[in-house]
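For this depiction, one protein chain was excluded, whereas all remaining protein chains were kept in their positions.
Then we have subunit A:
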């Protein structure tokens, strides 16, 4: 009897989980299916099976704007690459100081850094815009990349501080006895040991920057410099009511990089948000 009850309980649990999983994933699968269907079938077919394949949406969407979609993918890739490099360098430098150095006003600096994690971007965006306009940075990628080299994503400083605290101090002390300065300890001991934290930072920076719309919309208004989210937005306007297939096709393409990062970096992502609580 108890055996049966346990079995029924496990079964009902799986049924509940599967229902939720289907609800979660169905819209995504429908989007992929819709990108491969003729336009007039998209909204009449809520199912996932495709009667007639129509691959035209991909070339159509690719060439629907002033430039081929590859331009926008490349622009996004440049912004993402710059942001990842910037965050890795600046945040690891600051994290080393917070985790290992003894300096005046450390406590207050650390509190400011923690509060900055929670600061809404909207409070800064207007004066930042004014500032960047004055130095001629609007319609360049600089407003999107340079702040990352100045450790403005304080969340990653915190993530790395947490990680460094888990590295035994004896390693630094041994190195210091051998005559190594902080520069060498940082470069030759910390950075190699921090690789998991650096990888988590790189992955999150990749995804957040790739998805970011607000600042890219504001700082980049020249069509040649559009990043993928901004290009998608203008594709909505260009297609308006007619060519939904093309819109779906480019949306699918824009999600592929994030999906690949998820597929290969999942372990690091999960560990990253589980240990520091994510954002």
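Miscellaneous remarks
The rule is short, and it goes like this: a residue touches a chain if its C-beta (ideal position, glycine included) is under 8 Å from a C-beta of that chain, and two chains touch if they have at least 3 such contacts; residues count from 1.
Here is the rule we go by: contacts and distances are computed from a predicted model.
Matching "C-deglycosylation enzyme beta subunit", "Sugar ABC transporter permease", "Diol dehydratase reactivase alpha subunit" or "Regulator of SigK" against the UniProt entry of the left-out chain gives the name "Sugar ABC transporter permease".
When the whole complex is considered, the residue among A:151, A:197, A:220 or A:268 that touches the unshown chain is A:151. Checked against the full complex, the one of A:141, A:163 or A:186 touching the unshown chain is A:186. Only one of A:113, A:220 or A:268 touches the absent chain when the whole complex is considered: A:113. Those residues of subunit A that touch the chain absent from the view are 13-14, 16-17, 20-21, 24-25, 27-28, 30-31, 34, 42-46, 89-90, 93-94, 96-97, 101-104, 106-107, 109-131, 133, 147, 149-152, 154-155, 157-158, 162, 181-182, 186, 207-208, 210-214, 217-218, 228-229, 232-233, 236-237, 244, 247-248, 251-252, 254-255, 258-259, 262, 266, 269-270, 273-279.
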